[in-house]
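Yeah, one chain of the complex is gone here, protein chain that is, but the others are all in their spots.
Chains: A and B, in written order; residue numbering restarts at 1 for each.
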Amino acid sequence: MDKEKIVVLGLKAWFDEKQALHGINIRIKEKKATAVIGPSGCGKSTFIRCLNRMHEAIPGARAAGRILVDGQDIFGPEVDPVLVRRQIGMVFQKPTPFPTMSIYENVIAGLKLNGLKGKELLDEAAEQSLRRAALWHEVKDDLKKPGIGLSGGQQQRLCIARALAVKPEVLLLDEPCSALDPISTGKIEELIHELKNSITIVIVTHNMHYQFTK
Amino acid sequence: MSIIKRNKGDVWFKTTALLLAASIPFIFLLLFLLLIWQSRLSLRTFGIGFIFNSGWDPVRDQYGALPFIYGTFVSSILALIIAVPLGLGCAIYLAEVSQSRFKEWLATMVDLLAAIPSVVYGLWGLAVITPIFGLSMMSAGVLLAIMILPTITSVSREVLQAVPLSLRESARALGATKWETIKLSVLPPAASGIIGSTILGLGRAVGETMAVTMVIGNRPEISGSLMAPAYSLSAVLANEFAEASSNMNFSVMVEIALILLAFTVLINGVAKLLVWKIIGHNRIH
């Protein structure tokens, strides 16, 4: 039987007075890719943002219910949202490399935040993440170049590498390909196929023919 | 009914509007030309040395602008040293940290600071600041700091808010704390705009007249101590322009006005360039 990584129980969410989620119950399997599909405005993004406690970072937004990750409720009173986000990473719709940083600096940004020091460790982590994001071969000689100099699809893979660098156990993707061309989209879909073998994936997508069940 | 005749009213209207609009650059040019013309005696007599000379004795026809330039810049930079950390901190607070009604109230308060007349600042400075620091460069610097605070805060705030939300979220999602998010994803892109706001503040401080002349002591001497009285370009204009005794004196005063104007225009020009760079094309990322 597949292990459950995340169990969502009765999740409700509001933006000020407007209720966006009315009691979601879902079980997300470990090391599989779970796709969240639905019409525009039905709350997919809101849902996924609750999973790493980003939803409540919006002024006026609240959430209620229980979300158990490996059995621990991330809404628990002693739980620090900042630590949750280390374990549950996120990639957004629009590629957002930090504009003043190089490719290398972008990838290790999360690591440096968490205090990882030592050039060798950082270099190794950067290469590992870029390989996992299927970007290493394209940028390995240009690591010092600015992150925003890459194409859209490459930037998005850079963001994936950046998210992967802190070794989260879950990766959330909010329509990661909607701003990209079909070829880049294909590359990223393949990449997600690969990733799901090592990390739990939850992806919001419009793409109906996306195969993810295996 | 002819449909061919051009409506005369239109021509009149457009012409009048254009004339009125064009009067602005006309006045602008006239102002510059008049200033240069009226200062020609002084310019010819003293040349570039005027800026570096520090003797000031109108009675004996001794003139040098250095004490005023010194006073203007030292007091302004002093003001920046105080106002930039406070103003930037306040801007970050308003743009990134606070929520709710309190924020709007605070922002309004800071803006109201900008509406208060310079002479009232001076009066208040005489009551509150000079008892502590005396009539001195220091008093002028502190008072100026308060006066340029709204400029630095509001422009920095605009610049910070122009940084796209998505960048902040990316940092947040990496598990950054609030401060780390700001340091990582908001401040670097906003940096040149913040420098621009600082320079704008400098421009305002340099041009400030009444408050400065009321607390700076109005002594045309360069001293090493900040607690000593000093003078500034705008202050000497306020005090001595109307009392220019000779043609030379008058011409010198006009040249001082020209120098003040040149500094202000230069500083403001640089500042605007930096700020427009950020606020102008930010919607890309």
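The rule is short, and it goes like this: a contact is a pair of C-beta atoms (placed from the backbone, for glycine too) under 8 Å apart; a residue touches a chain by one contact, two chains touch by 3 or more.
In the analysis below, contacts and distances are computed from a predicted model.
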Omitted chain, identified by the protein name its UniProt record gives, among "Phosphate transport system permease protein PstA", "HTTM domain-containing protein", "YCII-related domain-containing protein" or "Acetolactate synthase": "Phosphate transport system permease protein PstA"
Omitted-chain contact residue, chosen from B:65, B:79, B:149 or B:216: B:149
Per the touch definition above, residue among B:18, B:81 or B:165 touching the missing chain: B:18
From A:12, A:66, A:131 or A:167, residue that would touch the chain that is not displayed: A:167
Selected residue (touches chain absent from view) among B:140, B:171, B:194 or B:214: B:214
Hidden partner chain, residues of subunit B it touches: 7, 9-10, 12-14, 16-18, 20-25, 27-28, 31, 34-35, 38, 85-90, 92-94, 97-98, 106, 108-113, 115-124, 126-128, 146, 149, 153, 177-180, 182, 203, 206-210, 214, 234, 237-238, 241-242, 254, 257, 260-261, 264-265, 268-269, 272
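The rule we apply is simple: only the chains that are shown with their structure count from here on.
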Residues on subunit A engaged by subunit B in the complex (per definition of touch): 52, 54, 57, 59-60, 82-86, 89-92, 94, 96, 98-101, 109-110, 113-114, 148, 159, 162-163, 166
Residues on subunit B engaged by subunit A in the complex (per definition of touch): 99, 164, 166-167, 169-177, 180, 184-185, 188-189, 191, 285
